[in-house]
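Only one protein chain is missing; all other protein chains are in place.
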Amino acid sequence: MGSFLGHTLSGSLFLLLGFLWSIKHPLRFFSLKSKYAVRVEKYIDYMELLEWGGMIVFCFIGFLLEQFLPEGPHFHLYNKENHKWVLLNIWQHATMHIMFMFAGIAGVLVRCKFQVPLGMDYFLFSLALFIEGLLFYTHTDRLSSLDQYIHYIGIIPIWCGALCSLFEVWLRNNPILEQIRTSMFITQGTWMWQIGFVLYPRWGDPHWDHNDPATRMFMAMSYSWHFVGVTLFLAIMYGIVYWIFRRQKVSLGYTEMEILEFSNENTKTYTFLVDGSNDK
Amino acid sequence: MGSFLGHTLSGSLFLLLGFLWSIKHPLRFFSLKSKYAVRVEKYIDYMELLEWGGMIVFCFIGFLLEQFLPEGPHFHLYNKENHKWVLLNIWQHATMHIMFMFAGIAGVLVRCKFQVPLGMDYFLFSLALFIEGLLFYTHTDRLSSLDQYIHYIGIIPIWCGALCSLFEVWLRNNPILEQIRTSMFITQGTWMWQIGFVLYPRWGDPHWDHNDPATRMFMAMSYSWHFVGVTLFLAIMYGIVYWIFRRQKVSLGYTEMEILEFSNENTKTYTFLVDGSNDK
Amino acid sequence: MGSFLGHTLSGSLFLLLGFLWSIKHPLRFFSLKSKYAVRVEKYIDYMELLEWGGMIVFCFIGFLLEQFLPEGPHFHLYNKENHKWVLLNIWQHATMHIMFMFAGIAGVLVRCKFQVPLGMDYFLFSLALFIEGLLFYTHTDRLSSLDQYIHYIGIIPIWCGALCSLFEVWLRNNPILEQIRTSMFITQGTWMWQIGFVLYPRWGDPHWDHNDPATRMFMAMSYSWHFVGVTLFLAIMYGIVYWIFRRQKVSLGYTEMEILEFSNENTKTYTFLVDGSNDK
Partner (left out) sequence: MGSFLGHTLSGSLFLLLGFLWSIKHPLRFFSLKSKYAVRVEKYIDYMELLEWGGMIVFCFIGFLLEQFLPEGPHFHLYNKENHKWVLLNIWQHATMHIMFMFAGIAGVLVRCKFQVPLGMDYFLFSLALFIEGLLFYTHTDRLSSLDQYIHYIGIIPIWCGALCSLFEVWLRNNPILEQIRTSMFITQGTWMWQIGFVLYPRWGDPHWDHNDPATRMFMAMSYSWHFVGVTLFLAIMYGIVYWIFRRQKVSLGYTEMEILEFSNENTKTYTFLVDGSNDK
């Protein structure tokens, strides 16, 4: 879907998931110490099923759309008559969707207490992001060097997110990693929108001059604004959740003893990881 | 401010902050064991408010200067008539200033005991440095490949500083990281001066031949002198502070027990970091 | 052996070893807790001798084949008459074989309780992979930029495997590192097959158009399928071994106490590493 709609739709999915995470992560973190710990944990369990399940559904729909839209390849990969590959751009999009679908399936299986090694979900998620970046790199509906440039710098948050998610295979539920992953994910989404607007301009004149080096300079600057905007947004979400719990008059500070227990909990997670099953 | 003054002014700000750090870090470290611990700590608290507060003030002034000097963009970003971006070079400088201003605001809020997650200051500082390097890379007032080269190698200390500062989100007050960050910061400042002199030569003949490969060789060599010079400078500052405390006849050696307590203190910091508040 | 056979043969060796590992690693891991621990451990000891010994044998045969096939260099490196190097492509292949042979020898010596520093085997294995990647990079039987591209992205799993193996010098028997190393190794093998089919097409028309950018896009997509396929394959193997042990009604979960002992065991390994001998 190399169109305005294609870029903004997938960008919106990234934004949606990132937005969910920006609430979920502080929520779980702060609820642990409050009297609502058990109740919140239960809601979050449902939320996560929804999140990984939604990933399956949306990515599968995306995959079908890519294949069966009128201009899609309809599962034809190679045209034997004129010896040409059929619509590889769309096939690459479909591949990305499938990768995230696999991650979604692993995520649901892990959460449904099947005998899937814990960490498999984050590993497949990391792999899906890594492959997304790789395909971004070889994508060839490039109009110009500007087009190339904005796709290349778009790879930075994608691969940072992949790296972050890879670390989470070992360090599950680490609050810092979760926040960084979220920020990378949202930046990716907003940048998708930006790419959509630059390549398929709306509203009036096509004012993106691809041959003017100044446009490239503006993109670099705009990129930095995205980064900072997302950081501030996350800080605000974090603050809101904090204040909501704060009003409940619960002490949210962790003592040294508790942080040790927190670490032990992580060790336990690791135990199950190496065991490969999560049946307690 | 792509001029001699612009480069040396911002270089001087980096130098000033780096110089402050080169005193502050050994001072805090050695004072911890002396009888002046409490008093020094108090002074350092003021110093830090001044440091982060000064960052806000100077960066805001810098931002206004970039925008409202006669040759500035006056907040015009895009000229709808001739379809050109307006003075993006200066807009990029203004963006850098704003980034450091954000870091400064976070730094002051953290130190004023607001409910800002500890570590937010170093994270935003790291982001500001990362973005500075990114914009350095796309800056296009390049006269020649020499100009490009000296800007590119200037990115090395900037991104090393960003990495260092990112680690400090987790490892607050680590003496080694502090020294490395300081050295990178000062190198960046002295290199700014060097760039200023090369691009806008003063005093007599313009003796920088941009087409002579030898000039580039000289720049690489000069670059290494900067690095070593700054290292020696930091070692001397460290030594001076050491000798001053030494004369007070206090034992400055840390025992094994104390180093453990030092680590515990770090753990406690981490506790508050994940808590997201610094109200003890 | 720059031929279809050469690529698929060496690819098959990688696949064979990877397949062995994909069984061995989960087997050892799960058996540790079962009543078959001792018996399985003994089988695995034999398996490893076979594995490293096989590496010696196959690599030595490969080395001899490269040198003494009719079209080989027969140990002539430099032709003094026409001042040309003799068949460097084949010499590079022979070099790779020798490197893996060294790793094999170290592996056997370590396992035969000779006074070889433990970790030497993984270090030499890592070095062999690193050198393989390096030689991949300079290999010049390149037909086209496509040829170059598929060799370059083939370096990614090779060097990731090298890095993984380097970590194992310190972290011997770490289950996660073992799985990642295995996945990288198998990907390398399947990719060898892919390269073989692309460069020396079988079965009908030579349908790989090296000048069509679409072919390159397809390779990138195919590459991602390899990665995911191998990951799923490893997950399935892991699952099968798990279910076999599961049926024996043994509890496979590790308690916290046991994970600590597991770590101690690692420390002990490290002890022997720094000692440089493995005579207990």
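By letter and in written order, the chains are A, B and C; residue numbering begins at 1 in each of them.
Note that a contact is a pair of C-beta atoms (placed from the backbone, for glycine too) under 8 Å apart; a residue touches a chain by one contact, two chains touch by 3 or more.
Quantities reported herein were computed from a predicted structural model and do not represent experimental measurements.
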item: Shown chains touched by the chain that is not drawn here; value: B, C
item: Residue of C:Leu49, C:Leu65, C:Leu134 or C:Ile176 touching the missing chain in the full complex; value: C:Leu134
item: Selected residue (touches chain absent from view) among C:Leu20, C:Leu88 or C:Ile153; value: C:Leu88
item: Footprint left on chain C by the chain that the document does not show; value: 78, 83-85, 88-89, 91-92, 95, 99, 102, 115-117, 120, 123-124, 127, 131, 134-135, 137-140, 169-170, 264, 267-268, 270-277, 279-280
item: Missing-partner contacts on chain B, residue numbers; value: 26, 29-30, 175-176, 205, 207, 209, 212-218, 220-221, 223-225, 227-228, 231-232, 235, 238-239, 242-243, 246, 252-256, 259, 262
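We adopt the following convention: only the chains that are shown with their structure count from here on.
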item: Chain centroid nearest the full-protein CA centroid; value: A
item: Set of chain B residues in contact with two or more other chains; value: none
